[in-house]
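Apart from one protein chain that is not included, each protein chain of the complex appears where it belongs.
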Amino acid sequence: MAFWDYANPTRFLKLVETVLPWLTGLCVIVFAVGLYLGFFVAPEDYQQGATVRIMFIHVPAAWLCMMCYSIMALSSLGTLVWKHPLADVSAKSAAPIGAAFTFMALVTGSLWGKPMWGTYWVWDARLTSVLVLFIMYLGLMTLWRTMDDPIKAGKAAAVLTLVGALNLPIIKFSVDWWNTLHQPASVMRMDGPSIDSSMLWPLFVMAIAFTLLFFVIHLMAMRNEILRRRVRALRMRAASAAHPGTAAATAQPAE
Amino acid sequence: MDLGPHAGFIIASYVLCAITVLGLIAWVRLDQAAQERALKELADRGIGRARTGQDSKS
Partner (left out) sequence: MNGWAMTLFRRDISLSVRIGGSALVGVLFFLAVVTVIPFGVGPDLNLLARIGPAILWIGALLATLLGLDRLFQADREDGTLDLMLMAGRPLEVVVLVKCLAHWVATGLPLVVAAPLLGIFLNLDPVSMAAVTATLLVGTPALTLIGAIGASLTVSLRRGGLLLAVLVIPLAIPVMIFGVSSADAAIHDPMPFMTPFLILCALTLISAVIGPVASAIALRFAGD
């Protein structure tokens, strides 16, 4: 089956039904393995001690908040360029998940920073960029919520997502520059310790687990969004059937 | 397993992450239940997708 065949929402829902149980099972297994490796196999870091275990969730969360934005940017291209009917469904359902992962990355980062750097927050380039990313996720979610027509909201959000994607490297660059200017005289190491391979494995497994988790939730959220639009379309049709002529003008195509 | 002097931070970060993930899953499940309920309600009122040909034609 070609990629384009999944443009049909009904067929996509069928695909989700078949794939989702397997993906969920795999996700649970990989999570179990990753947590086991992280807590019982990986040794303590000689500098960070046991706090290195926070890294096993912090790094995957940080990696996923980037990946999620990339997926949203690709989906926005799909909305604007190819007008793929599932693209804005994908982008819309990815935004809350991305916000959640960004939140996780920020929280675990702060909780790691307190014992390691002695403070919960520094205006370091990386932290600041992630905070900006978090604000952008929330802004996109708000934009989606405030527009009641999903098609228009999808297009507006797609424009903003792409502008954000263009802007994120600029923001990263300028925050880096700003940070070197205001480098605080603290004990923090910017480079971070080089990671031993015994710690790389749990990190790697946890990254796969988080990625699987993202796709599981993303597929479920996309299914919800398709159902929501179906409900909306049916309600509109019902309303236009009840009052012919008045509501017909505002009725939207189903998906 | 000894989490060292900073056990509180480690446990807190894992717990907060677990809460966030569970919150995401709860959001998705509740949303799904709500949409399916709405679809069922519409179907009961006779507005359902009786004509299934409508969506698979494209």
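All chains are identified by letter, namely A and B, in their written order; residue positions are counted from 1 within each chain.
Going forward, a contact is a pair of C-beta atoms (placed from the backbone, for glycine too) under 8 Å apart; a residue touches a chain by one contact, two chains touch by 3 or more.
If you're wondering where the values come from, they're calculated on a predicted model, not measured in any experiment.
J.: Going by the stated contact criterion, tell me the shown chains that border the hidden chain.
T.: A
J.: Specify the residue from the set A:119, A:174 or A:198 that touches the hidden chain.
T.: Of all options in A:119, A:174 or A:198, contact with the hidden chain holds for A:174.
J.: Considering the whole complex, which of A:19, A:166 or A:200 touches the chain not shown?
T.: Touches the omitted chain: A:166.
J.: Tell me where the left-out chain touches chain A, residue by residue.
T.: 80, 132, 135-136, 138-139, 142-143, 146-147, 152, 155-156, 159-160, 162-164, 166-167, 170-171, 173-175, 177-178, 181
Note that in this section only the chains that are shown with their structure count from here on.
J.: Taking each chain's centre as its mean C-alpha position, how far apart are chain A and chain B in Å?
T.: Their C-alpha centroids are separated by 15 Å.
J.: Can you name the residues of chain A that touch chain B in the complex?
T.: It is residues 7-11, 39-40, 44, 49-51, 53-54, 57-58, 61, 96-97, 100, 103-104, 107-108, 111-112, 114-115, 213, 217, 220-221, 223-224, 227-228, 230-231, 234-235, 237-238, 254-255 of chain A that touch chain B.
J.: For a test of understanding, state which residues of chain B touch chain A in their complex under the given definition.
T.: 1-7, 9-10, 12-14, 16-17, 20-21, 23-25, 27-29, 31-32, 35-36, 38-39, 42, 45, 47-49, 54-56, 58
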